[in-house]
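Note that this is a trimmed complex: some chains were dropped, and none of the rest were shifted.
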């Protein structure tokens, strides 16, 4: 405690989250090949509104990830009605997404129904950037024949995003069956030792399938970005 | 952000969790000897309703695990009233369970009252599949004589499911007293170092009792399935 404060100031210098805190990365597209997305998880309504104001003013589009239903509902109506929202993945397209180009080249596979919140985020991100893709669900390896029925379909895709929680054996099995690039995404589904996705993550990283690459837990968005980098590398050569 | 989005689409392509995301494993019974169960924990009301619609339509039964009171109450009344619900274990029988067959052959033992939410899940799962069993509670080893009084009763069962949290010494002591198959199930009960069940799990895995087998934390359902596999192995030989 200080020693002799005078009286109370009349206009307190209370600071708030102002424009200068937010700096959208408008040059990212030319540098990396895809626009900035907004990770909404810890952002306030004021925060999100300010971002959408900027984007709307410039006639731009924007991908919103981890946007909760509650966050969506608290947005000003003018913004909310411009958002194409998908509740399982909690993704939103602000403005019209990029045009779809070409045939599907990515398989987005979820081991179980409860992993779809992640695989759908990947699929929606790919769709936003104009990349057609195929979603396959409920092919966990504890019921192996469900996967085997789809292997030929999977093998035709140059990139496979394999989403799984708990024991996370799916990407390993796929990685041993097809020569495609396999991107493993662990999910935080489960309880006990599985909870949080740490076990699934470690199982994928320790996989015996050669060349399996791995994303952070629940990072469907990142997996889609990785797929886009790969497909653009293909396109650029 | 993209560069030149056109105007807003009139009918947004919002996706929802549709039928194709859910694929019940109807052949599991003949393959593994028991039907599929539905782990309700992370599922929405829509999700659960869709599953029950399918089952009801085919005149099937279903075991529901980790079904919260709130989830139960949000189900359509037609489904809700068909469910035999037990709140401590959070299990529900949709339709009539399998007929009970034979004498009790499994002892389901909980170290303390606060472990019953797991032991009851095991007992209810066994009951669903028609397997009679004996529940024994409050025989933790910090009050050893409570266990010793019941040892003869326990020894008569070919399979023992021993549920315990915190120090989890119960399965070790039982495993040294009886020749039965002992399945240890750690619980997430407790606080501080015990919290989450990790200590109980590790203590069971490190047990000095030869041949003690272990399940994931709180996995009463899995312990019952293991017991069923064992009893069927017995039956098949």
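Here the chain labels run A and B in written order, and each chain numbers its own residues starting at 1.
The rule is simple: a residue touches a chain if its C-beta (ideal position, glycine included) is under 8 Å from a C-beta of that chain, and two chains touch if they have at least 3 such contacts.
None of these values were measured; they are calculated from a predicted model.
Each protein chain is a copy of one sequence, and the assembly as a whole in this entry counts 8 such copies (shown in place: 2).
As a working rule, only the chains that are shown with their structure count from here on.
When the CA atoms of subunit A are superposed on subunit B, the rotation angle comes to 90 degrees, reported as a multiple of 5. Centre-to-centre, using mean CA coordinates, subunit A is 32 Å away from subunit B.
Residues 1-9, 12-17, 20-23, 25, 28, 39, 41-43, 47, 186, 188, 197-198, 201, 216-219 of subunit B are the ones touching subunit A in the complex.
Remark: subunit A residues 24, 26, 29, 35-36, 55, 58-62, 81-82, 84-88, 95-98, 113-114, 116, 120, 124, 137-138, 143, 146, 189, 191-194 touch subunit B in the complex.
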